[in-house]
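Take this structure first; my questions come after.
With one protein chain held back, the other chains of the complex are shown just where they sit.
We just call them A and B in the order they show up, numbering each chain from 1.
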Amino acid sequence: MADIKTKDFSKASAVSILDPQLRRALRQVGTGFDAARRAAIDEVSPEIWDEWREEARRIKVHSLDHLDYYLDLLEQNVTKAGGHVHFAKDAAQANDIMGELVRTRNIKVATKSKSMVSEELSLNPALEAQGVDVYETDLGEYIIQLAEETPFHLVAPALHKTKEQVAQLFTDKLGIPYNDDINALAAAARLALREKFILADLGISGANFLVAETGTLVIITNEGNGRLSTSAPRIHVGITGMEKVIPSLQDLAVFLRLLPRSATGQGITSYVSMVTGPRRADDEDGPEEFHLIIVDNGRSKMLADPDLREALYCIRCGACLNICPVYQKVGGHAYGWVYPGPIGAIVTPSLVGLKEAQDLPQASSLCGACREVCPVNINIPRMLLHLRQKSAESPDPSERSAGLVPNLLAGSYTRVMRSPALLSASHKLGRWKQNVWAAMPFFPFSKKGGMIRKASLPLLSRWTRMRDLPELPKDTFRDIWKKELSKDKEGH
Amino acid sequence: MDRSLGVPKAEFLDSVRRSLDRKPAAPDPAYPRLLDGVSSLQEEAQRIRARINENRPALLDRFAEVAEVRGWNVHRTSDPENAMAHIQSLADSLGVKNAVRSDQEVFGQILVDAPLESTGINVTTVSHGPDRSREFLRSSIIAADIGLTGADYAVAETGSVIVMPRKGMSRLVSVVPPVHLALVRPEDLVESLDDLFLLRRLEYHEKGGEMGSYLNFITGPSRTADIEQTLVVGVHGPKEVHLVLLG
Partner (left out) sequence: MDVSFQEDQTCCGQPLYNAGYSKKARTLARRVLDTFKDSEYVVVPSGSCAAMMRVFYLDLFRDDPKMLKQAELLSSKVYEFSQFLTSVLGVEDTGSTYSGTATYHPSCHLLREMEVRDEPETLLRSVSGLELTDLPGAETCCGFGGAFSIKFPHISEGMLADKVENVVSTGADTLVSCDMGCLMQIGGGLSRQDSDIKVRHLAQVLDQDQSSNS
């Protein structure tokens, strides 16, 4: 499995949020991808867009509710087309399958187009350990492969890099003269990878959709590397999560309308490639063998949990990342594993363990913008809340992680709020403390003009380091009501 | 390879069923689209073709418009001579030395070989045979400055040219050379993605479960916005794409 750094979220996010370059890159996400998405939706009309979303969701609900049936149908039809389907229950097994294929087919060079699942598996190091030269060919993935980093965004993995950084990277790793013109950088990548496409024995791809009816793997791309990786080498292996299957080829239409628009604001990508088995005998070119590796790696757990199943409807468009104010502040790496952003805050804990990734569902203000933009209407905030419930209350110790202090605080809060008398007393106590502390000469507490300006005390200090806090007023609404308004009422 | 690697299918599906808490059973009611038999697909296809026939001029206009917006350089002419002249002039301005093309019906109407060869351009038809191996053809593709194809379908909704590999239609001809030119005939046109997929399903089921190994949508040149979200045209696929719409 890919390195899990989810425990570092607090620290990592505190650092990334201050990085001026990340700030610049992330600020562009709102004016870039998100603005393009909105324009694309306006072009089709919000009414039609919502119809498409409902249709897409219906298809996903049905597909996942009957996942066993459709995986079976898919396997039959891929096999009928001359392909081979392999089922992997976890990352280790998926890598073993790849390893076996690589060994028995004598693979030396592999070109790879984007696959998020392969990141879960840490596939590249596993292949390299077997002596295979693996080349990421998606420009963003190529850049982070050279930089030895993980993806920063679902759709644009190298979103965080400036062109200057990419130029320096290319100079260092490819030995070419420094040139930070973006067109020149793309041309350099084209040149460097051209011969790899032709040399490669193996092409690896992910899958955006799997069509059960015809046994077809669908990838939606812009650069052309997807086409080359699935056409030039003698073997093509598609690696996919098991949730990608849809029933009929006819169902594909609505997803082709939703995904490019949600992701980058395009009406359609430059290429949509549909693979149904290996080449046929009379084809001019194409792989002699087609293998599909279908991976579980924890998805059956999500499927089994009615609160989490929805997250499997995700079509990986990245719209939730682009709109999320938290993602826009901390960036993709802080999330510590393969999937960042709102959907990542659900998928990552579900696949690596909630205790391990407990911060992710908590690091949200539950603003709901993600749900608003999701093309399949996934209720992300609802699932974040349910994960929080598991963290606080689950009888399963591998899920529950709420510590003593939060539990005590929750308990005290409940106790006070169950009793108006206690609440009233707490208010009076708070007022008294406020005034006493403010009056003490060297105590780290000060207020002015009705606002607390400094309170270097546990918890309070987290608020007051950058914000003022209104002080507890002398009279609560209850007091005012009792004194003034009930008098008024009686007076009428 | 005869055996599957990894977990046996039955075991994997069992695990999925356990998650769903269900017994092995097909969806009930069945998924409507999967109930479509050949005859209902044929009926629908007839309706589609009738609609396209009725609206062809408008669809051609729409296709040309959308294709242009999506990055194709569109040239419209119903005159084969005009089409040929356009291709020649394009090849000339690009400084083409080597061209590859597919072997499709449209090249019987628009005869490109002789005119291009007369200006010193080497034209290779990528269709394997006793005198031309696949290896030789692959090197021609790699050496080519331009790839020419017809279109199996042209989708007005998206401005896409659809290419489907088979004998005489290489997957690489339209993606390896830096420029791609597609000849689109009026009869290639369909209106929407729904039309396209219905027709593909018809072929699949008519042939007892076979529709070829691959299908590609091509909509404009190769692109990326991976560096600083700035659009760059021409990454691994063609930088320039031209469309000659023969109607």
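The criterion applied here is as follows: a contact is a pair of C-beta atoms (placed from the backbone, for glycine too) under 8 Å apart; a residue touches a chain by one contact, two chains touch by 3 or more.
The model shown is predicted, which means the values in this text are computed figures rather than measured ones.
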Partners of the unshown chain among those that are drawn:
A
Sole touch to the unshown chain from A:A14, A:A92, A:A129 or A:M440: residue A:A14
Any idea which of A:S45, A:Q130 or A:S365 touches the chain not displayed?
A:S365
Give the residue, chosen from A:I4, A:V109, A:A304 or A:L423, that touches the chain omitted from the document.
A:L423
Chain A positions in touch with the non-displayed chain are 10, 13-14, 17, 325-326, 329-330, 362-369, 371-372, 382, 385, 387-393, 402, 406, 410-411, 413-414, 416-420, 423, 449, 451, 453, 459, 462-463, 465-470, 477-478, 481-482, 485
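To be clear about the criterion, only the chains that are shown with their structure count from here on.
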Note which residues of chain B are touching chain A in the complex, please.
1, 4-9, 11-13, 15-22, 24-27, 31, 33-34, 66, 70-71, 126-128, 134, 137-138, 142, 158-160, 165-172, 175-176, 192-194, 197-198, 200-201, 204, 209-230, 232, 234-238
Residue numbers on chain A that touch chain B, as the complex places them:
25, 28-29, 32-33, 62, 65-69, 71-72, 75, 77, 80-81, 84-89, 93-94, 96-97, 100-101, 104, 137-140, 143, 156-159, 161-163, 166, 182-183, 185-187, 189-190, 193-194, 197-198, 213-214, 222-225, 227-228, 230-232, 242, 247-253, 256-257, 264, 267-280, 282-286, 289, 293-294, 296, 300-301, 303-304
